[in-house]
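Here the complex is missing a single protein chain, while all its other protein chains stay put.
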Amino acid sequence: MIVVEAVTHAFDPDPPVLVDVSVTLHERRIGVIGANGSGKTTFARLLNGLVVPTKGRVTVDGFDTRRQARDVRARVGFLFQDPDNQIVMPLVEEDVAFSLKPLRLDAVERQARVGAVLERYGLSALRGHPAHALSGGQKQLLALSSVLVRDPAYLVLDEPTTLLDLKNRRLVEQAIDGLDATVVCVSHDLDLMRRFDRILVFEAGRLVFDGPADAAISFYVDSQTCC
Amino acid sequence: MSTKDLVLVALFAALIAVLGIFPAITIPVLLVPITAQTLGVMLAGSLLGATRGGLAVLVFLILVAVGLPLLAGGRGGLGVFGGPSAGFLIAWPVAAFVIGWLTERAWTRYGLVTALGINLFGGIVLIYVPGIVWLAAGGLGFGQATALSSAFVPGDVLKAVLASLVSVTLRRYRQHPIAEKRAKA
Partner (left out) sequence: MLLSLYIDGASPLHRCPAGGKLTLLACTGIGIFLVSDPAWLAALLVVCLGLIGVARLPPGVVVRAVLPFAVLIGVFFGLHALLSSLETAIVIALRFGVMVLLGLLLAMTTRLSALVAALETGLAPLRLVGVRPERAGLVLSMTIRFIPLVAATYRDIAAAQKARGLERNVLALMVPMLVKLLRRADAVGDALTARGLDD
């Protein structure tokens, strides 16, 4: 369970990007929508401690993101919009194995876990390939594999399909659908959100709607229609 | 050094490599082909400061030494450090370090003139002196070595101007990594 308590956050010296947000997240699939600049990316970053709130607090299974960042990050994986910023090793299998480094596993177990996750996302044949030779969708799947190899209980996704074409978008959406972890997904992709259990709508830093997908999406579309 | 510092070091080492792949500047007046890699050395020092800048160049040279063909013209391998231009190469990380050190020292009154002075000193004097000494020691003699090297000076002066302009511009845009580092300290 992720608990966000009375969080206000400002990037000094600018005005706050999130204002008094309180929410408890325990559903399997949670969507976050809002216009550009609505604070949804900052909200996503709160959840694994990338952003520590100026006021209020965020806890994941009881661990505070301010003081227990390490425990929080072991539970909450994070997938960014641009996989090129997330992949740091030259070869596909090296990047996945790199995620396991802090766990100090022996070589056999490490290889087994890397192999299993690559198999699951259809990257086995590419394991010895350089990351830059992959397609956009394959890169995002690699970034996802590198996160999931640590078996996080929660996965926060920040616009994971924005940079992808339709075919690659489907590929990544399928992968997200099949995840065991609790998913919190920030996206403009309303079709993806339709299948979610709960949607949060942000506007100007405030949580303005919180409810089931259909109601939330109609609320959002109405609020965004101009004139 | 923070994780982000490590990332900056790697990105600038990669930049130096990329500047060797692309012919960034071609000046028809000069017959000598000009590589943009020393521009990368000056930028690493001017933008990252002493430690990170010097390390970025060192990382680049380590990758060259183990055989990546990253020097202009696709050269790499330990051979280049035994070759005639070794003196110049070995001077690169020192030059980046000194450029960075001077830039950090001069930060509060850093402008185009200061930047240019620093880059001309670090990027030309500090690189040519060991470069020419090594060439001369190889049996050429100082006169010949100096004459041979001087053909590259005009190009390097242009690069120093460019590196200084870039550094001063980024400082004005408040995007300069040295400013960020000072803000944190």
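Residue numbering begins at 1 within each chain, and the chains themselves are lettered A and B in the order written.
By definition in this document, contacts are C-beta pairs under 8 Å (C-beta built on N, C-alpha and C of every residue); 3 or more make two chains touch, one makes a residue touch a chain.
Since we're looking at a predicted model, the values are computed, not measured.
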Check: For the chain left off this view, which of A:87, A:144, A:164 or A:200 is in contact with it?
Finding: A:87
Item checked: Option touching the unshown chain, where B:9, B:98, B:118 or B:160 are the choices -> B:9
Next item on the list: Name, in rising order, the residues on chain B that touch the hidden chain in the full complex.
Entry: 1-4, 6-15, 17-18, 21-22, 24-25, 39, 43, 47, 55, 59-60, 62-63, 66-70, 73-85, 138-141, 144, 148, 162, 165-166, 169-170, 173, 175, 177
Item checked: Residues from chain A at the interface with the omitted partner, ascending -> 48, 50, 70, 73-74, 77-78, 80, 82, 84-91, 94, 98-99, 101-102, 130-132, 146-147, 150
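By our rule, only the chains that are shown with their structure count from here on.
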Margin query: I'd like the Å distance between the centres of chain A and chain B, where a centre is the mean of that chain's Cα atoms.
Written below: 39
